[in-house]
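Missing here: one protein chain of the complex. Every other protein chain is in place.
Letters are used for the chains, namely A, B and C, taken in the order the chains are written, and counting of residues starts over at 1 for each.
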C-alpha cells in the first residue's frame, strides 16, 4: 500500500534519516517517539508538503515521491486538527469529498457520531468534536491512506478510551490504511498493528506491536516503553551477574550487558504458597520502601541489596497481600518473570 | 492551616460558588474536575489575585480574605510555570527566597535534583526541568501553603511517575501543605491525602482519596472517575432489577436507582474453579465482543443480555484465561465485585 | 503604594496631553463657518474619500497576494525581500514622495500626472501599500500553514487553497487592514504635498488644513481637523 524507501528529509531543526517501512491495506502503523524525534517531519513528508532529500515513496506500487500532495490521495489530520472555523460541520466534511452525496455525508457523520452536529459552526465545537470532524473530513475524501499526527491528544483519560475504541471500529469496518504519529505509547498500542519507534530522526525498532512492547531491542526503546528497572551486569551463558545478584535467563548471552525488567513483570511471592512453575528462578529478598498509589494499580518500590526495584501491582493484589503492613518491616520475596527479562549487549 | 468558608468568586466566564474546605498542615488536597469547572479561578482566589464575591479565607486561623497576595505566604505555581526566562536557575530560586543563603539554595536544588542546572539560563530548560525550578522557587519562599495549578501537565507517561514520586517525597519530608489543581485523577490519587471533585464551580464531593475514588456519591463524580458501566434499575432491599438482570448489594436501597460498576471491579470467572467467598453473587453469562489492548492491562467488552459491560483486566490474566479464544464464541461467566457496586438514588 | 500612584500619574499626564488640546479645539470650533465654507469642505471630503478608496483597493489587490506569497512560499531572494519589508513603512512619506517625484518628473510617460489628483493616489499608494503588505503578512503568518496542508492533502491545488482556505480565514484581518489603510490614505500629507503640491485642485482634507493655516485661518482649518478626527474615531470603533 504505502511504502517508504530510505527517506531522508529535513524541516527546520527536525530531520529524519533513512526511514523505510511499509503499511499494508487495512493496517495501522503507529510511529512513536519523544518530542523532537522527527515524527511530524516524517508525516509531512508522506503527505507531500515536505520534499525528501533522498529516498522514494510508493503508493500502491506507484512512485509518488515527486507528486504534489493534492495528487497523492493521502488525507492528513494534523496535530491542531485544522477544522475550518468559517465553515459548518457539514461544509467541513463536504470540503473533504467534493462531489459527495448528502447520504454519504450522513453516513460518515453517523459513523463518527457527529450526525447531530452537522449544522453547527465548526468554531463552536469542543476539542473532542473537532477530532471527529477532522477524521470525518479525511474519510470523505476516500483516501488511500489516512495520516494522523497526534490526532487524539489532549482528551480526558475517561473520554479517550471511548474515542480510541470507536476509531478502531471505524478503521476495521472500512479497512482503512492508517499511519499514526503519537508520543503516547498506550494510544499506539490500542490502535496499531505495527509499531515503529523513532528517536532523533531514525527508526530504532519496527515490528508487530507485541514484539516491540515485549521485546525491545535496544536501550532507548526499552527505556521509552517503561522498562524502568535497569541493571548492568556480566553475562555468561544463561547466568548474569548484576548488583542485584544473579539473574537467570532462558537465552544465552556473554559479556557486558544491560538487563531491563518492566515493573509489570515484577511479582511479590506469597508466603507459604507453593511457587508456580516458571517463577522458581530469579527470586530476591528485599525491603518494601514505598507505595505510590494509583486508582487501579500501585507502584511499589523495594530495596534489594541496596538496589531499588519497582513493581507495578493491581490494587487488589496489594490489598490481598496486605503489602502496606510490610512497609520498612520484615523482608518480602519478589520474583522477576524470567521469560520477560530483556537483555541488551553493550 | 488553610480554610475556605463559602467562597464565591468569578473571573471572566469561570466562577466558583460556595466552596468550603480545609487543608491541614503537611496535607495535600487535590481539586479535580473537567476543564471549565473553575479550578484555576479557585486557586487564584486562594493565592489572592482574584477577590472573592463572598466568603472568607483563613490561614492559620487568621482572616486573610482582604490581604493582598504578597502578604499571604501562599506560593503559587501556575499552569505555565512562569519560570523567569531572563534569570538563571539560581536567580529564579533566589527570587523566591529573598535573603536566602547559598547553602539553602543548594539544599533546595539538591532536593529537586536540579543542582547541576543552577548556572543554566532558565529559558534553555526543558519542560520537566522548568517544573522543578518553579517548585524550587516556591519552596525557597518558605510559604505556609504551596498552590499548584496543573503543575505536572504535559510530562511523558514514563517520566511522570518519577516526578510525582519525587515530589511526594519532598512534600512528606518537608511537611508541606499543598493545594493541587488537576484534571488528571491518577495524578491526584498519587499525590493527595484528600480529594475534592468540582464541576461548574461547585464542590460535588470532598473526602479522603479512597473514599472519593471507591465510593463516589453522585452521578457526575462516578462518571468522571471512570465508573463506565451504568445500569438503571429499581431497588427493593438489597436486590436491584436492571436491564442486565438482578444485581445484589450489601446495603439496602429502594426506588429508582442508577448502578455504577468500575471496569476494574468486573471479573471473569474461571471455569471449573471453585468460587471465592464474596463473589458467588452477581454472576452473569455473556459473550466476549472486543478486546482493547493496552500495554499493562486490557479493556474487555462483553455483551450480557444485550447490555455492554466493560472489564479491565491485567494482561497476564487475559493470557492465562486465554480470553482471545473466546471472542464471539461460547459464553463467559463474569462477576461484579459486590462490595464495590455503587448505587445512587435518582 | 507610593510608586503605584506614580504609575497612575503617567496615565493621567498622557490623558491630559491628548484630551486637553482636543477639548480646547472643540471650544474654538466655529460651526457657523461650516455653512459659509460648505462647498469647499465638501469638495475636500469628496477628494479625500475617493482617492483613499481607490488607493486602498489598488494596494489590497497588490498587497494581499504578495503578502501571501511572502508568508507561504520559498523563492530565491526571499530572505532579502523579507529583511527590507519594513523599510518603506519607516521611510517618512515626504522622503518616499520625493523618490517618486524624481522618477516621475524625469520620465515622459509619467510627468503629466504630477500635481493632478492622480498624483494624490500615487502618493497614498506609496505610503499605504507598504502598510497593507506588512499587516497582511502578519495576518497570513498567524494562520497555521497546516490549514493549507490539510486542503492540499484533500486534493486542492495551491491556487484553490489560497482562494478557498486562506482568503476566508484572513477575512477579518483583510477588513481591519483595509480600514487602517484607508484612514492612513485619507490623512496622507507628506507624500501628497510633494507629488501633488498644495493648491486648490488637489485640496484633500490634510492639504486643506495646511492651506488654511498658511493664511492663518485657524477656525477654517479646525473644520477639516474634526472631520479627520471623526474619521479616526469611526475607524477604531
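Here is the rule we use: contacts are C-beta pairs under 8 Å (C-beta built on N, C-alpha and C of every residue); 3 or more make two chains touch, one makes a residue touch a chain.
No experiment lies behind these values; they were computed from the predicted model shown.
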| item | value |
| --- | --- |
| Touch partners, limited to displayed chains, of the chain removed from view | B, C |
| Of B:21, B:95, B:214 or B:316, the one touching the omitted chain in the full complex | B:95 |
| Hidden partner interface residues of subunit C, rising order | 2-4, 6-8, 10-11, 13-15, 17-18, 20-22, 24-25, 28, 61-63, 65-66, 68-70, 75, 81, 83-88, 90-95, 98-103, 105-106, 125-126, 129-130, 133, 158-159, 162, 180, 183-184, 186-190, 193-194, 206, 209-210, 213, 218, 221-222, 224-225, 228-229, 231-233, 235-237 |
| Absent-chain interface as seen on subunit B, which is shown | 44, 47-49, 68-80, 82, 84-86, 95-96, 98, 134, 137-138, 141, 143, 147 |
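Going forward, only the chains that are shown with their structure count from here on.
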| item | value |
| --- | --- |
| Subunit A-subunit B separation of Cα centroids, rounded to whole Å | 24 |
| Computed distance of Cα centres, subunit C from subunit A, in Å | 54 |
| Junction residues of subunit C, two or more chains touched | none |
